[in-house]
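First the structure, which I've put down as structure tokens, then a few questions once you've had a look.
Yeah, one chain of the complex is gone here, protein chain that is, but the others are all in their spots.
Right after this comes subunit A.
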Amino acid sequence: MFSYPTVRTSLIFLAIAVAGLLVADIAITTANPWQDLGRFFLGVATPNFFSTEGLATALLRTIAFAFVGVTLGSFFGFLLSLVYRFLPVRIFCAFIRAIHELFWALIFLQFFGFHPLTGVLAIAIPYAGIFAKVYSEILEEADQEPTRLLPPGTGAIAAFLYAKIPDCWVQLRTYTAYRLECGLRSSAILGFVGLPTLGFYLESSFSMGMYSDAGAMLILFYVLIATMPLWLKPKLLPIYILGAPFFLGEGLPIVWGNVERFFTEDIIPAPLRDGEGLAGLMPWLGDVMVTEALPGVWNTVVLTQIALVATGILSLLAFPLISKHFGGPVRRTSGHVLLVIARSTPEYILAYILLQLWGPSMLPAVVALALHNGGIIGHLIGRQSNTIHLRPDAPHGFARYTWELVPRLYRPFLAFLFYRWEIIMRETAILGILGIYTLGFYVDSAIQNIRFDRAMLLILITALLNIGVDALGRYIRRKLALQTMPTC
């Protein structure tokens, strides 16, 4: 069995994660972690939807930011996808999507302040980069034959509208709808940096120990995501898109002097700003690297590798919950509910809750990342397992799992896992804002100390790290000949 490249790759990643566990800071530091967890679950079980009007407003703002951000992102992403074959465009898109929404929000907060534009751009920019890539992949896979058959002299636009778009329409629509769901999650967590969405509401309820209010928010969020097929109708879409900008709230006005200062002073490296010239730049760079970037990168990589393997193990354990090859309808339905909850909760919110309950260490982050991503991959391979037809006399129970299903699902499983590697790393970096020593922590502290030059450099390093892991993930997927699809 060790001669299989997939098995060997898995074992190497497992070994790296185990080594990571030895050096990582994994601990529960609060005095009564289980008591707090119990209180939290009691809060979810006794939700209070009516404590303030804040909840309804936060929900409305969350939806509005998601709609405006995703609409702009998909519009510009679509335009970019048409010129995606040019290398500079590809690099530009890879760069803007390598920076997490929260980092974009932190950047825009510094000069637009709490203006709605901050939240809208924080979603629209990275989403445009993602849309550009996926749309161009979908368009490329379209049937070429109808285009070839068009009479000579047919205009490029007519050819595109008749021979390309209809063929891809369903896929484009499905992917955009899926992204809107992601946009709702992104919009919710923007509240953690102060925008008026659900994250803000959650943070304030938690800090005052109002678990029932927090529980109400979580339940509303699940209902919002779960009922999407009911309220997201093509006919209603224009109303949502045109209406959403009016519900973003007023925020605070933009001070244009801040915008100018940010670009002409704040983000210029300190030694250059102070006139020390290039001679002062090297020690400054060295200082940022040694005291902030390298520790940040190290912790981000260690945490990512542990979370990646934990995600893998959890997905392999979780997929039988929804597989038709195990258990009856009751168990499958409850399995579906569990996985929907796991994958609908943004990892940032999970990490925030667990961090409040267990105290700061890498443990809450690993558990949060594994739960969210394990929920997604478990759902995907569980669904794929339902397309497998077993012979009537196939073994049952554990033997069925180990002999019949895992060997058949292992390759798609690895494909999904390596596809999400870069996503897990992007999230790991951002979880630093919560107080875990990954790159986000150093970015956030640099911003707190009004050292935007350092913050920008650290964000740039984070982006490069993400691009590197994305390339490595693609290399491994190609080496192992793993098929992937963009929608996961």
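Methods note: contacts are C-beta pairs under 8 Å (C-beta built on N, C-alpha and C of every residue); 3 or more make two chains touch, one makes a residue touch a chain; residues count from 1.
Rule of thumb we're sticking to: contacts and distances are computed from a predicted model.
Which choice in "Monosaccharide-transporting ATPase", "Amino acid/amide ABC transporter membrane protein 2, HAAT family", "Phosphonate transport system ATP-binding protein" or "TlpA family protein disulfide reductase" gives the name that UniProt lists for the one chain left out?
The missing chain's protein name, per its UniProt entry, is "Phosphonate transport system ATP-binding protein".
Considering the whole complex, which of A:19, A:158, A:290 or A:450 touches the chain not shown?
Once the missing chain is taken into account, the touching residue is A:158.
In the complete assembly, which of A:53, A:145, A:250 or A:393 touches the absent chain?
Residue touching the absent chain, from the options given: A:145.
Which residue, A:12, A:27, A:170 or A:228, contacts the hidden chain when the whole complex is considered?
Once the missing chain is taken into account, the touching residue is A:170.
Need a quick check: the contact residues on subunit A for the chain that isn't drawn.
The missing chain touches subunit A at positions 143, 145-146, 148-155, 157-159, 161-163, 166-167, 169-170.
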